[in-house]
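For this depiction, one protein chain was excluded, whereas all remaining protein chains were kept in their positions.
Labels run A, B, C and D following the written order; every chain starts at residue 1.
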Amino acid sequence: MKSNDPHLRLLPAPLLRQGMTTPSAMRDVILALLPAVIAGTWFFGLKALLVLAASIAGAMAVEWAFTPIEKRRNAIGDNSALLTGLLLGMTLPPALPLWMAFVGGMTAIGLGKVIWGGLGTNLFNPALLGRAFLLGTFPIAMTTWSAPGVGFFDLPSSLLALPFQSPVYDAVAAATPLGLMKFEQKGSDFLNLLIGNTGGSLGETSGLLLILGGLYLWWRRDLDWRIPVAIALAAVIFSSALYLADSAKYPGPLFTLFSGGFLLGAIYMATDPVTSPLTPRGAWIFGLGAGLLVVLIRVFGGFPEGMMYAILLMNAATPLIDRYTQPRVFGRGGETK
Amino acid sequence: MSLLGSLFQRSFRHGVHPEGHKEATVDLPIQRVPFVQRYVMPMGQHIGVPAKAVVKVGQALRRGQMIAEAGGFMSTALHSPVTGKVVGIGPYRHQDGSFKPAIEIEADPYATQRIEPQPPKDWEAMTMPEFVAEVQQAGIVGMGGAAFPAHVKYSIPDTQHIDDVLVNGAECEPYLTNDHRLMMERPAALIRGTEILLRKLGAKRAIIGVEDNKPDAIEILRRHLGSRSNISVVTLPMKYPQGAEKMLIRAVYDREVPAGQLPRDLGILVNNVGTVVAIADWFDTGMPLIERVVTVSGPGAAYPANLIVPLGTPVREVLRFCGGLKDETREVVMGGPMMGAPTASLDVPVLKGTSGILAFTEAETRTGTEYPCIRCGRCLEACPYFLNPSRFARLARARLFDEMKGFHLMDCVECGSCTFACPSNIPIVQLIRTAKNNLRSRPNEK
Amino acid sequence: MKQKELDGYQEFVKGIWRENPVFVQVLGMCPMLAVTNSAMNAVVMGVATFFVLVASSFMISSLQHWIPRQVRISLYIVIIATFVTLADYTILATLPAAHKQLGAFIPLIVVNCMILGRQEAFASRFPVKYAVLDAVGMAGGFLFAMLALGSVREILGTGTLFDIPLFGKGFEPWVTMILPPGGFLTLGLILLFFNWVTKKRGEFLQQVATEREGL
Amino acid sequence: MDNLIWIFVSALLVNNFVLAYFLGLCPFLGVSGRLETSLRLGMATTFVMVITAICAWFLNTYVLIHAPYLRLISFIVVIASTVQFIEMAIKKLSPALFKALGIYLPLITTNCAILGLAIFATNRGYGFLEGLTFALGAGAGFTLALILMAGIREEIEKTKDVPDLVQGTAMNLIVAGILSMAFMGFAGLFSAG
Partner (left out) sequence: MSDNQTKEPGSATLILSMVLAGLISGVAIIGVFEATLPTITLNKAKELREAVFKVLPGVSKMQKLRFANGRLQVVEDNKVGEDVIYAGYDAEGKFIGYAVPSEGPGFQDTISLLYGYLPDQRKMVGMEILDSRETPGLGDKIFKDLEFVANFKDLSVDPTIVAVKKGKKAKPNEIDAITGATISSKAVVRIMNVARERWEKRLPPPGNEPELKL
């Protein structure tokens, strides 16, 4: 026995922790998104990557500026601003002026997070809030999509518009599969939808890779599988019913699942733990509600894409859902609350 | 989920799966720690009223002699772990850092420390109150860690009847193997103790619940049970906190003990394997509770071991016997890593409830950066009581303790599953403890 | 009722900043947000409110001794509604384009809690002179707030102010600003700014005070 | 029928009284602190809206056609007396309901959403059924916005995470802005052919 004892700490139990931490969860999500980002860059070229960078820069800048100095290391280190910027960037049109993407990133973090008190306190998904703001603010720029498969290093002049200046589009805009469906009742080739060779934003095109990323997250236990499953379930049921009623007018369930931002939203955004219900039952309600709203807005509403609004609306209802879906406490029979 | 669960596995819902870390000690037979010079026996080694000393300073003691009697119904007796003499009665350092009344005993270096076996007690002839008094006399408490006086559980009101005796061999805390070894090495005593309880309580059957990470113990028990039909062994999947009474009942019987009620309200009596063995020892050999099996383990322990330790032995001496601590040791925990309490000093004694002495190093005790709660819901999925730890932590931070009460704060048993599961390193259990203490310390409230 | 010492200047000034009905008391929100999508609309609405508040304050203060307490609220509403109707028809006759824009919101001046609140809290208790000064101050503060909000929203939302282009042709308007969310967000941010100024001012005064003590 | 559905959905979601027309902001910002209160106020308001819509239709059809200049005054009087009358009636008929709604009824008199409803219904020349549908939609929309807001506010006020500088009305307005932004998603609902 040594003469003097080691200096003992008095950390309370439990001493053991499971391996995952908040930053590592965020990192996992970013990793899961990377294949889709790479594929998107392949289809849309360098410009998509620049848009992504601008939105991440905007998000990180605001996060950095509004975090008290002593907390900055943590706030930047927890990867959450990076993830928000990335998710936002993946929903933007590839030829969006960079300054708009930057403003979007700033709004996402500023309005979506800082004002609420930082990570974990916000009730709305920051990335989607940033996108909703951009869509409301710059409706034309946000709905001008470019076609995939142009030269990799082509930088359209709209991309480099000066701050506060309107972009000038030099290429003919391409419609997204959803736009084609909404305004011209035209379907799109399913294979293209699957691999992502369609018009749209960087992250919403390649359904296959998004699903793969989602499976990775599920395997890593980083995501509540109930939410995407519930969203898909509700959307498939609702759209199948409509499709059976009038297949010429309404899109089928497969189209609904693989077009637009459905997968990106269902797998990566609706599952944001901060803004989705805590309880498993709540997660089901949240998912089913979002799935119904997506189809409602897509089919009967004014916008071709409803994923963003569906999730934001369900975010708004999350406190209520959480309140009424508290689990039944062990040993307390039918008593709820 | 619940349907599948009940079809394929017998377990409770929620809970966590910490790494077992039992391999270090699982195959080590129980060794006896030699007697040392000094012993400290605190008066309050159990839940309830402390015992009352019946010896004086300077008085000579025989090993096994009663040194303190029960201080009330919720109290049990204490016995001297060694032959020696009383050298002091007064406040001694307790493992929580405070000073509590205790009896200090100096061992007689020349004594044999042998207890003459006494004839088996005729427990079958005893009335129930006599039996309860005997158990109290023997100083037997729940050996799983909580140290709840055992006789209290046996005093069943007339209106109730125990149908089932459930022996808790789950040992769900990581690192600990003391119950495991006990089942391996003393299966006969375990079955004997179960038999006594069955007969005295008039119960129909007994089940020994063991987690499936102890296949050897299950096999040995089954072999010893032979063709007995009233005692059986049930295999449970590994899960924490399966060893908690109510969770074990949920796992074995698929029944929930209603909040605020006790297992006996369902006609079930739950005892730890250590407790049952102690019962057998007392009634068969007259050996009171003066020693117990302790697992010494953890990354900081030089030579992990399973030991029989006389109560009152200072932790330092126990560790010395098995090679001491490694230099990297940063924390020593009494009990399991999930619910045990850290000790600030190695001079504190081993108590009736000390199931393990675990030494941890830098790697386990590093305070990870605490991140804000991202409401991921992992704590909800971990909580075996279906509480909402995330909300408790938030409310506790905002000091809204009264509101927490409305969400059944007091149902929490502080098993630590939520904190284990939290990816943001939030000390949820600590916050809950603070809130509970705050609520309890308020005057004029029940 | 005890008459406190009144200072006409103070009664006038308080409404502009210290007790600004919008920024500080958060009254009269409905017209505030609904019609401030352009500076012009904001001014028309502000002036109409100004007229109604000042006129009804004058009226009620003059009649305060004849108004029975039991029916005072009903009488106030009748008086206010009369002036609002007057304003409504006048605007319809003289500025039909603005009336089309403001639509239903002019009649809604009636239920602007600021107006009724001033009658109940001030005009019915104090002499005419002060009542009018108070009303002018409050309405001025309201007008100022409307103008501020309307200008911000119009400048960002269309790149113009009173329909005069400010930034040249290339400016990309921030459409949200003139839509409903922009109203909420802009006012929220202005209030945030107000809080910040108040806090900084408090800190500054504190600092000055401690420095003085130090000397 | 299509028209009625559109009127209802429009008042409920697309042109939500609170989030798109800024009507009824005082109770929206003032009362939305607690969920229970909000729900009750919302229901009381919906009730008064329906009664007002019916009265306004009668006034429009039989009285105001001869004297349009009395519109504002008569509406105000109708609303005030309706509220008063309902208050008395509920007190008599259902003391339990009165206990639940009682203190909110006077608040409704000064709720511009009610007057706004009457004026909008008149301006758009709604008939009886249309007016009724409009009132139901507007009331449901008001209630919806109110309880969503209340849920959010209870959450943020409980946890006290929002920075001091933003706490209070500023935060409430920003949350309302975000809600309003989310409701923009309903634009064009059921109107696109």
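Convention: a residue touches a chain if its C-beta (ideal position, glycine included) is under 8 Å from a C-beta of that chain, and two chains touch if they have at least 3 such contacts.
The structure displayed is predicted, hence computed values, not measured ones.
Taking every chain of the complex into account, the absent chain touches A, C, D.
The residue from C:Leu92, C:Leu147 or C:Leu161 that touches the chain not shown here is C:Leu92. Touch with the chain that is not drawn comes from one residue among C:Val13, C:Ile67 or C:Val128, which is C:Ile67.
Contact between chain A and the unshown chain involves residues 139-140, 143-144, 173, 182-184, 302. Touch with the hidden chain on the side of chain C covers residues 66-71, 74-75, 78-79, 81-82, 85-86, 89-90, 92-94, 96, 100, 157-158, 173, 175, 178-179. Counting the whole complex, the residues of chain D in touch with the unshown chain are 6, 10, 14-15, 20, 68-70, 73, 124-125, 187-188, 190-193.
Criterion: only the chains that are shown with their structure count from here on.
Chains making contact with chain C as well as with chain D: A. A comparison of the B-D and A-B interfaces places the larger number of contacting C-beta pairs at A-B. Averaged C-alpha coordinates give centres for chain B and chain D that are 61 Å from one another. Annotation for chain D: residues 159, 166, 171, 174, 178, 181, 184 touch two or more other chains.
Taken pairwise by the contact criterion, the protein chains fit none of the simple patterns, being neither a path, a ring, a star nor fully connected. The chain pairs satisfying the stated touch condition come to A-B, A-C, A-D, B-D, C-D. Chain D contributes residues 19-26, 29, 69, 71-73, 75-76, 80, 110-112, 115-116, 119-120, 123, 165-166, 168-174, 176-178, 180-181, 184 to its touches with chain C in the complex. By the touch rule above, chain A contacts chain D in their complex via residues 111, 115-118, 120-121, 123-124, 129, 132-133, 136, 293, 296-297, 300-303, 306, 308-310, 312-313, 315-320, 323. Of all residues in chain D, only 158-160 touch chain B in the complex they form.
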